[in-house]
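The complex appears here minus one protein chain, its other protein chains still in place.
Chain lettering (A and B) follows the sequence in which the chains are written, and residue indices restart at 1 in each chain.
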Amino acid sequence: MTASTLIAGAINGLLLGGLYGIAALGLSMVFGVMRLVNVAHGELLVLAAYLNFFISRSLGIDPFLATLLVAPLLFLIGYALQGWVFNPVMQGGLEPPLLTAFGLSIIAQNLFIAVWKVNTRTITTGYTESGLKLLGVNVPLMYAVAFGMSLLLILGMHLFMSRTYAGKAIRAATQDPQTAQAMGVDVKRIYALTYAVGACTAAMGGTLIGMTFSFIPASGLPWLLKGFVVVVLGGMGSIGGTLAGGLLLGTAEGFGAAIVGTGYRDMIGYLIFLAVLVLRPRGLFGRAGSE
Amino acid sequence: MMSSQWSTKKSSILRPVLVSATMFVLGLALGACAPKVEAPAEIVIGASIPQSGVLAAFGSYEEWGYTTAVNEANTEGGVFLSEFDARVPVRLILYDDESRPEKATENTERLVLRDHVNALLGSATPPLVISGAVVADREGVPMVTGIAPIRAFLGATEQWTWVWDIFFDELKMTEQQFLTMDMVESNHKVALFTDNEQDGVVMGGLWEEKAPQFGYEIAYHASFPVGTTEYGDLIRRAQEAEAEIIIAQMITPDAIALWRQMQALDYRPKAAFFEKGGEPVDWWAAHEGAAQGTMVAGYWHPAMGFPGAAELRDRFEQETGQTYSQHIADTYAAALVLLDGIERAGSLDPEAINAAIAETDTTYVVGPVKFTEGAGAHAAVLPISMLQWQDGDLEVVYPADLATAELIYPLPPWSEVSD
Partner (left out) sequence: MQMRWLYRGTAIAAGLGLLVLPLGASRYLLFLLYLIFMDISLAQSWNLVGGYTGLISLGHAAFFGLGAYTAAILIRRLGVPFLPSALAGGLVAAAFSAVIAVPTFRFRGIYFAIGSLILAEALRIWMINWELTGGAQGISLPAGGAPGLTEFYYIMLLIAAGSTALLVVILRTKLGVGLRAIRDNEEVAQNMGVNTFRTKLYAFMLSAFITGLTGGVHAARLGVIEPYSIFSAVRTISTVNTVIIGGMGTVFGPILGAVFITLLSEGLAEFYTFHLMITGLIFILVIRFVPSGMWGRIRTSRLVGRIGQAVTVE
């Protein structure tokens, strides 16, 4: 192992962190706003990957274009899920929604197996296997693309939350549901909207995952766990924090894997997660009281 | 005390004796005239296979191979059992082990305890196969399996009693890569990528051992868990080691990830062997042009000339619309070996079936099958050769007398093949 391998690992990791940030965004949002631990988030990512795979193939279009079709689909599915499945159980504390999401993820995973079988899928285009040299280091093109996308998406989300009526309503409902309700905001609808927006981000996340790596019906859980690490690093509900958390995780992984070996790569994130929770339960960037 | 027709005098003893004797004789007569024991309604054969999970590709070929063999037998009315002088239809029960060894154990137990199978067929890859085989051996149910390299299979226990394996020998297989490379020029430096499961560990060790014997150097050996998605670090080290030859032993999803990342990180080996992972058509489909020239050791090719080989391939492709895999031959043959064993035994007695299987000595569609290897001779070795992906098909490139195409070397540049 040389210094250059370490640096290469860190740079690759940093870029990959962008993808981690996007993948975790929906999870972070939904928890930040509704305190819903959406353990089915991994399945949303995988669903998006499958939909993009088939849509981009059958229409013969670039996967990023296909995302324009996948995102609305995921929006609708997310809206329906929150509206019909989650909203009725939001009152009983934090456990029922978590467990419900649990059940949902089991159903989803097996639905994927039933419909799409278990073959390994990957979204391929002319450029998905390309690479480029960044600061003298070889990096996969998709890592750089994902990084760029993450910046765009974070910016977009920030604008959405601060400039649009929907975004402001969401923030209001987060801070003080009672008052928001009193002011005429239908909190249940806001929750549904939030989940739907989260699902939308999963559309981009899933697309990137499908293009950068491969996926099978069971791919949801590993990505969910990565999402948890990112969220706890970046703080619940903080959009910028989620991106930062992703970049941090990616870099730590890239660096760490170069030192301790690829086999322990995922474990690095898990240990970070546990350490952060023990030391600073509200995450590195989260607002006080957001736990 | 009731008055009775039966007096207590001596004659009264005679009557019971007479009656008993008559009944005895009648019983014997009836017994002799009784119809022969009814033939069983069906022969039940079970298998736990990976229909889902990371090994599902193997499972799908296996399902086809087993089902096809059984259906064929049933079109003739079943297997002829001489004990009953009748053909008995065969029922095949399949359970999904989700590519998990624990589930394979559970499924096999259910097949034995609940479904009362007369015989078993194996799963795919050593962890799954051995899990089921352990149950079969313990319960005394004959099992024939394929898709388990014989050293890993034989090494799992002192000696198998009821389980039989038909597959290639890792000792031979780990020489093929070097023998193939001997046909061309290279810097003789090899980078090994092996996962840390049975196959990966066994073969990794064998390659380390054999490389120097053939004049090659293992410049870098990466070992990683199954399911690894990020290979950047390992690839960089292989690049540093300047290896021109890659030999990998990993499952298909992992292999796909590794190859894609090698492309992205601009690591251009001159030759690449992707054992296990590079064999199913999923591999070609994931990379299309970029898999051109990658190689994988194979034990079967329709052009090898074994009886019914080409027809089997055609049937598979017609029925499923998918590209064939060598595993259809191994599994189809394994099922036939089992059914033939039952027929030779002529009954459903496990001992008889087991003994009959031991005597197998026939050429099937996958080649000559005779159990010769290991303690008790429970493994049949299939000859091994080297296959190469060329334009969507696997061609035999080594040894020369079996070759169906020229070896493509070195691997074509990425720019030429990526679409």
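Before moving on, here are some points about what is shown:
As a working rule, contacts are C-beta pairs under 8 Å (C-beta built on N, C-alpha and C of every residue); 3 or more make two chains touch, one makes a residue touch a chain.
Predicted model, so just to flag it, every value in this text is computed and none were measured.
The residue touching the chain not shown here, chosen from B:65, B:78 or B:127, is B:127. The chain omitted from view is touched by exactly one of B:52, B:123, B:229 or B:388, namely B:52. Contacts to the hidden chain, counted on subunit A, fall at residues 35, 37, 85, 88-89, 92, 94-96, 98-100, 102-107, 109-111, 113-114, 221, 225, 228-229, 261, 263-264, 266-267, 270-271, 273-274, 277-278, 281, 291. Listed for subunit B, the residues touching the missing chain in the whole complex are 51-52, 93-96, 98, 100-103, 105, 107, 109-110, 113-114, 127, 130-131, 134, 137-138, 156-158, 195-198, 200-201, 225-226.
Everything that follows uses one rule, which is that only the chains that are shown with their structure count from here on.
One inter-chain figure worth recording: subunit A and subunit B are separated by 40 Å, centre to centre, where each centre is the mean of the chain's CA atoms. By the touch rule above, subunit B contacts subunit A in their complex via residues 51-54, 56-57, 196, 222-225, 227-234, 236-237, 240, 252-253, 256-257, 260-261, 263-266, 282, 286-288, 290, 414, 418-419. Residues of subunit A that touch subunit B in their complex: 1-2, 5, 8-9, 12, 16, 113, 117-120, 122, 124, 126, 128-131, 138-143, 213-214, 216-218, 222, 253-254, 257-258, 261-263, 265.
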